[in-house]
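First the structure, then my questions, so here it is.
Removed: one protein chain of the complex. Kept in place: all other protein chains.
The letters A and B name the chains in turn, as written, and every chain counts its residues from 1.
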Amino acid sequence: MAKVTLKGVKKSYGQVKAIHGIDMEIRDGEFIVIVGPSGCGKSTLLRMIAGLEVITEGTISIGDRVVNDIEPADRDIAMVFQNYALYPHMSVYQNMSYGLRIRGMSKDDIEKRVQRAAEILQLQPYLQRKPRELSGGQRQRVAMGRAIVREPSVFLFDEPLSNLDAKLRVQMRLEIKRLHQQLGVTSIYVTHDQVEAMTLADRLVVMNLGRADQIGAPHEVYSRPATTYVGGFIGSPAMNFLNCRVAGSAGSAQAVLADGTALPLPAGWNVPEGEYQLGIRPEHLQLAREGEQPHVVLEVDVAEELGADTLLHGRIAGEELVARVPSNAGYHDASHPGLVVDMASAHLFDRESGLRIAV
Amino acid sequence: MEKRVVFQNKFLPYMLVAPQIAITIIFFFWPASQAIVQSVLREDAFGITSHFVGLDNFVALLEDEYYLNSFRVTALFSFLVTTIGLSLSLLLAVTADRLIRGTTLYKTLLIWPYAVAPAVAGALWGFVFLPGPGILAYLLKQMGIDWNFHLNGGQAMLVVVIAATWKQISYNFLFFLAGLQSIPKSLVEAAAIDGAGPIRRFWTIVLPLLSPTLFFLIVVNVVYAFFETFGVIHSLTRGGPAKATEILVYKVWYDGFEAQDLGGSSAQSVILMVIVIALTVVQFRYIERKVHY
Partner (left out) sequence: MIERRPVADAVGHLLLIVTIIIVAFPIYLAIIAASHTIQGISQVPMPLLPGAEFFTNVARALMEGPQIVGVGRGTSALTLMSNSLIMAMAIAVGKIIISLLSAFAIVYFRFPLKNFFFWMIFITLMLPVEVRIIPTYKVVADLGMLDTYTGLVLPLIASATATFLFRQFFMTVPDELVEAARIDGAGPMRFFWDVLVPLSRTSIAAMFVIQFIYGWNQYLWPLLIAAAPEYQTIVLAIGRLMRAPDAYEEWPLIMGMAFLALLPPVLVVVLMQRWFVKGLVETEK
């Protein structure tokens, strides 16, 4: 087990800059998730840590060793691929033991390790089968088994659950989490699915076009997003963004929406007057209680009933908004609920840079 | 068309291609260049020295009645082999394709002539057509036809065409069948619903979609007739009677090895090289089209 350090890591393909400079310290035993949409550079970053891509600038260290020029096989890492990358003509046992055989391990040691991994992943009945005789979930477990038997310092996961159906994904997510609790190996996990990211990570790295917009624990990334991008990416449904103007001085300042609706800023906030983006999560738009004066009235276009909650999609001040309310309140399409904005949980973002304003 | 992931070794790839490249240079490029060199030389009467004669050998060939005859013979031969072979195979493939049962069995039973060497095919058909006590000769005699392909040029051409085509039927059949089976059923069904009968469907839908395969096979058959039928000629007619079946490749061999005319034979080789290159270029142009189709 080891810590992984990235200093000023950059990647260019000719003139095209794919990664603009990443700095990160991953602690020993930590489960780090790199999350972002397609093309943001997360897989490239992972592959540079693995040694499958050349590092254009900067250093990557595993433990205390700079590994820039070291072959993947010698970095003491193991990788789980999106498409499993199992050798089709080898049995499960042979797939899992291949790396160990190359390293010249004794047959007994190999047997011990493979059996142990098979037990952890419940693969014992399948050891003699070929990959084509296995289901998607089983293949994924074999891929993980192959990584486990190596007993590496770092596990690398490249979107391992993307090819599984939704139900299986939920199941495997839990298995991966349990595995990490059991083995405690430093893990770097790449995904585009923010639910996976939130549930698995000790810390998240939210990537956007080759940059790490924020690195932090799930709770922090969720409740104190560093940029509009992070705010909009994490959390489902996405955070609402409304244009507003801050007027007034501390203590009595207000965020004024395009249609003149004034929302009072919390007392302790110290924000210079100006044009901002107001970010509010759907669950922070609550139904006004009996006798409470609503801040806004939502013109609902479409209501999506999810079961316990209902998502109300509508418009406020000419901009689109989603609110999450309890289903038993009985609001449907074309209704006009009065909503109260939980301003303490709202955020203000700079209109140009998207950075969150510290209050 | 390159793999994203490659190995980084510097010397290993050279060692891996070395055997093929070495043999290619020693046995392909060097001899080919020698053929070109030889074709512009002429040996003196004693075969001791040669001197440069430019394109004289080529000119001589084009004025040589025997060479022109060989060209005509080859053209006729390849034309017959190609058209007869392709039409018969297409008919068989279409027939086999529309049958629900038995296609695999027919395939197995028609596939094996491919494995027979042209020379052996020549021997077999030579026996079938044997003049004198041969079975066909006997039947034809009953009908009043004197059969002896050792004496009659037209008959000789007939025999070699049959022997050569017989072999190719499997190959063409397999490719046509594969081509037919790759036409989506939904297209043919849509045409039927639109009101097209089987004959019209064949000409307007099946054949156009089969055309890449068809072009490919035309080229392959022509190349086959030009180059791979040496064994047929050598075992059946030795180019006779009176050069009636002396195809180009046979003449190259004969002139070079039996008649010892190195310059002339080399010039003939060069001309053949040009023909092959042209045919191969055509072949790859059409395959290119097929991929984009």
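Keep in mind that, in the parts below, a residue touches a chain if its C-beta (ideal position, glycine included) is under 8 Å from a C-beta of that chain, and two chains touch if they have at least 3 such contacts.
Note that the structure is a prediction, hence the values are computed from the model and not measured.
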{"item": "Selected from A:Pro72, A:Gly137 or A:Pro264 as touching the chain missing from the view", "value": "A:Pro72"}
{"item": "Residue of B:Leu41, B:Leu61, B:Val81 or B:Leu110 in touch with the missing chain, whole complex considered", "value": "B:Leu110"}
{"item": "Sole residue of B:Leu61, B:Ile169, B:Leu209 or B:Ala225 that reaches the chain not shown, by the stated touch rule", "value": "B:Ile169"}
{"item": "Positions on chain B where the hidden chain makes contact", "value": "1-7, 9-10, 12-14, 16-17, 19-21, 23-32, 34-35, 38, 88, 91-92, 95-96, 98-99, 102, 106-128, 132-135, 138-139, 166, 169, 171, 174-175, 178, 188-189, 192, 198, 216, 223, 227-228, 230-231, 234-236, 238, 249, 252-253, 256-257, 262, 265-266, 269, 272-273, 276-277, 280, 287, 291"}
{"item": "Those residues of chain A which, in the complete complex, touch the missing chain", "value": "50-52, 71-74, 77-79, 81-89, 98-99, 102-103, 146"}
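In this text, only the chains that are shown with their structure count from here on.
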{"item": "Centre-to-centre distance between chain B and chain A (centres being mean Cα positions), rounded to whole Å", "value": "63"}
